[in-house]
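All protein chains but one are shown in place.
To keep things simple, chains are lettered A, B and C as they appear, and every chain counts its residues starting from 1.
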Amino acid sequence: MRCGIYCIAAWGVKSVIPALLDAGLKVIDLSGDYRYDNVEVYEKWYKEKHSSPELLKESVYGLCELHRDKIRKSRLIGNPGCYTTCSILAAAPLLAAGVAETKNIIVDAKSGVTGAGRGLGLAYHFCECTENTKAYKVATHRHTSEIEQELSNIAGEEIMISFTPHLIPQKRGILSTVYINLKKQGMTAGDVQEIYENYYKGEFFVRVKAQGELPETKHVAGSNFVDIGVVLDERLNRVVAVSALDNIVKGAAGQAIQNMNIMFGLDEKTGLDFPGFYL
Amino acid sequence: MRCGIYCIAAWGVKSVIPALLDAGLKVIDLSGDYRYDNVEVYEKWYKEKHSSPELLKESVYGLCELHRDKIRKSRLIGNPGCYTTCSILAAAPLLAAGVAETKNIIVDAKSGVTGAGRGLGLAYHFCECTENTKAYKVATHRHTSEIEQELSNIAGEEIMISFTPHLIPQKRGILSTVYINLKKQGMTAGDVQEIYENYYKGEFFVRVKAQGELPETKHVAGSNFVDIGVVLDERLNRVVAVSALDNIVKGAAGQAIQNMNIMFGLDEKTGLDFPGFYL
Amino acid sequence: MRCGIYCIAAWGVKSVIPALLDAGLKVIDLSGDYRYDNVEVYEKWYKEKHSSPELLKESVYGLCELHRDKIRKSRLIGNPGCYTTCSILAAAPLLAAGVAETKNIIVDAKSGVTGAGRGLGLAYHFCECTENTKAYKVATHRHTSEIEQELSNIAGEEIMISFTPHLIPQKRGILSTVYINLKKQGMTAGDVQEIYENYYKGEFFVRVKAQGELPETKHVAGSNFVDIGVVLDERLNRVVAVSALDNIVKGAAGQAIQNMNIMFGLDEKTGLDFPGFYL
Partner (left out) sequence: MRCGIYCIAAWGVKSVIPALLDAGLKVIDLSGDYRYDNVEVYEKWYKEKHSSPELLKESVYGLCELHRDKIRKSRLIGNPGCYTTCSILAAAPLLAAGVAETKNIIVDAKSGVTGAGRGLGLAYHFCECTENTKAYKVATHRHTSEIEQELSNIAGEEIMISFTPHLIPQKRGILSTVYINLKKQGMTAGDVQEIYENYYKGEFFVRVKAQGELPETKHVAGSNFVDIGVVLDERLNRVVAVSALDNIVKGAAGQAIQNMNIMFGLDEKTGLDFPGFYL
């Protein structure tokens, strides 16, 4: 298991990945390169040629709760980031249950500044961020395509969504608010709650909130948990699902470790079983 | 014009308002009591009996840009708050132009803590708010009903919306992200931009951002301005309109002063013509 | 060892403490009541009668690094709070070494809002705290008396200090900047550094920064560590010692656990051996 220590590749060193695989190592890539089933989708949203399209046949989208079995057998993981992990997990149960309309799905996401990484830019200067909220890359953010790919796979039909990222004045935390119309009439809040609880039964890192409760980013800060709360708006027969995670744990490095644990047959919680910090 | 100084009533002193009117004064009320056309809507969402339902026939919804002419002639204004002002102004132009679908309108709003007023509560303690974002009162916030009333009046048909308030860790600022499907096919981003620019032509306090630009709460902090930016998502034939204002200026006291200026025949900008503070 | 679980008394339940002791339990009290050698000092600064002055003869000031041996044998600990722990540890080495002037010691301390506890008050409302810094209780804060007691005991002579608390807009973290004139001439920065390193040699929870480095509150947030950095201002023959800790760990509950570990013969780091969170 000597490969363990080499297994998490950094962003932007894409050329090294085929060589690592050739050397018999397993790779968990935190860039977007190996998150796609279809190279054309990647090239459309990233506006560049993929460097190793042949590897997409074997790479697995590393959202552990959705693809655990494939991850276990794979040597190349495209580790998803914070926006996509948070948003996909909030929508998946309704689509898997076949009760959701696939049109008019809206994902309105709010991200703390760690979501932007550590690079310098005036937009991330303390004085520019504090006491400010903004939307950005409306209708054009490339993570839209990842969310669409995964939700389409779950639903078994092509789904296109609105995804709107926002920058909020805090370090850690993403909150996704997802709007999904029900195609089935007459469902109760209890029915919806049950769909979520069943879908995530046995998942240690996904905590479905009790009915009437909603996640907050501080509840997951410093932890690998994703909290999800669901509300049925009966007037509109629409579900509002709210999910929260910590950008730099379940939204990046934490999930990479979770993937590593799965790939190497370790207890999935190894190194990740801590509660975070409420304050 | 001696009444000017008495004209802004505080929240919660509803019983004094009929007496003030009887004394010949003009009243701008910052509570929700006089914002409704229909007492039943009020009583449903506020879950209490209205104290003076007969006054609703003459009271005017004090969103200056929509009801200036009625405000001028009225003696009783129901001054709208921050969520509603911000959200209604973002959606109004498309509905007025008759190009919007009236179903599937989503208003996802993010509010700074001044939106909650100055009352004490653990939820507003510094340590609970800072570094945290949450949604609350999902599908049940009573301001939903105000937004629906005003958008329905503009559209000429009944509109029901999703309205999701969020609390974000900053003092001043509301950002509303509004999703509206177009019923007309083939519109361009330029067409949408033009609808907004025309609708707000001549409005000093509403600034439609240039195409490709989006509002930020810091751009309006400390001012009476509302900034609105619009994006057409051509893949979905859906408009995402983003609006921003300062909760305690255009979202409350500033708008009350603007209403007073209109009611008393003053220049509408009197006392409000300042740029705010970017930092 | 059944008493372990009862051993941490809350603030303000002073009357129960003698009863707990009578029942054979050990008590770690987080109030100020049992932090004093001399009841008169307590009564002067707290402006009230002490409820059990006879217990002061046996109670021990629970600053673990200073009084470990007495803590081990005691059944009643007056657990110090954040300001005092942070400030005393920054000044202690120079006084213990006998190189400090005992006059003109200044402690200028900056505290995050967790230092104020969870009680409600307008001063701790998010909108009042964020983007604000202030000094308060200048020359009158009662923790002055605790710092003076401990520093006087170390120096072997009566010391009076200036202690100025400030409230800063963050949750966790206290930074104390302590100014101490040297009575000995000709000392170098290296000499001063050595005094600190020797004094805290073997102390797991006190980290003396390398020469030229200074603590930051984020370096200790979420941990039981105290970081201390020292600078010799050769122009003035004055040491500036800067110390940082997390109010609600080493500054309160963490230290209480550390005291419990000592009292019950456990490894002192039990339950406290975590690194905190930099971000």
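In this text, a residue touches a chain if its C-beta (ideal position, glycine included) is under 8 Å from a C-beta of that chain, and two chains touch if they have at least 3 such contacts.
From a predicted model like this one, the values you see are computed outputs, not experimental measurements.
> May I ask which residue of C:Ile71, C:Leu182, C:Val240 or C:Ile257 touches the chain that does not appear here?
C:Val240
> For the chain left out of this view, which of C:Val27, C:Cys127 or C:Ala252 touches it?
In the full complex, the listed residue that touches the missing chain is C:Cys127.
> Per the definition of touch given earlier, which of B:Thr114, B:Ser243 or B:Asn259 contacts the omitted chain?
B:Thr114
> Of the residues listed, A:Thr133, A:Gln170 or A:Gln258, which one is in contact with the missing chain?
Missing-chain contact among the listed residues: A:Gln170.
> Name every residue on chain B in touch with the hidden partner chain.
114, 130-131, 171-172, 222, 248, 277, 279
> Can you name the residues of chain C that touch the chain not displayed here?
With respect to the unshown chain, the touching residues of chain C are 104, 106, 108, 110, 112, 127-128, 130-136, 138-139, 160, 162, 164, 166, 168-173, 175, 177, 179, 181, 214-218, 221, 231-233, 235-236, 238, 240, 242, 244, 279.
> Please output the residues of chain A touching the missing chain, sorted low to high.
Per the touch rule, chain A residues meeting the hidden chain are 113-114, 118, 120-122, 124-131, 169-171.
Please note the rule applied: only the chains that are shown with their structure count from here on.
> Counting residue numbers used by both copies over all numbers at the interface, does the chain B-chain C contact come out same (over half shared) or different (under half)?
same
> By CA centroids, point me to the most central chain in this structure.
A
> Taking the mean of the C-alpha atoms as each chain's centre, how many Å separate chain A from chain B?
34
> Roughly how far is chain B from chain C, going centre to centre by Cα mean, in whole Å?
Centre separation, chain B to chain C: 50 Å.
> Among the residues of chain A, which ones contact at least 2 other chains?
130-131, 171-172, 279, in rising order.
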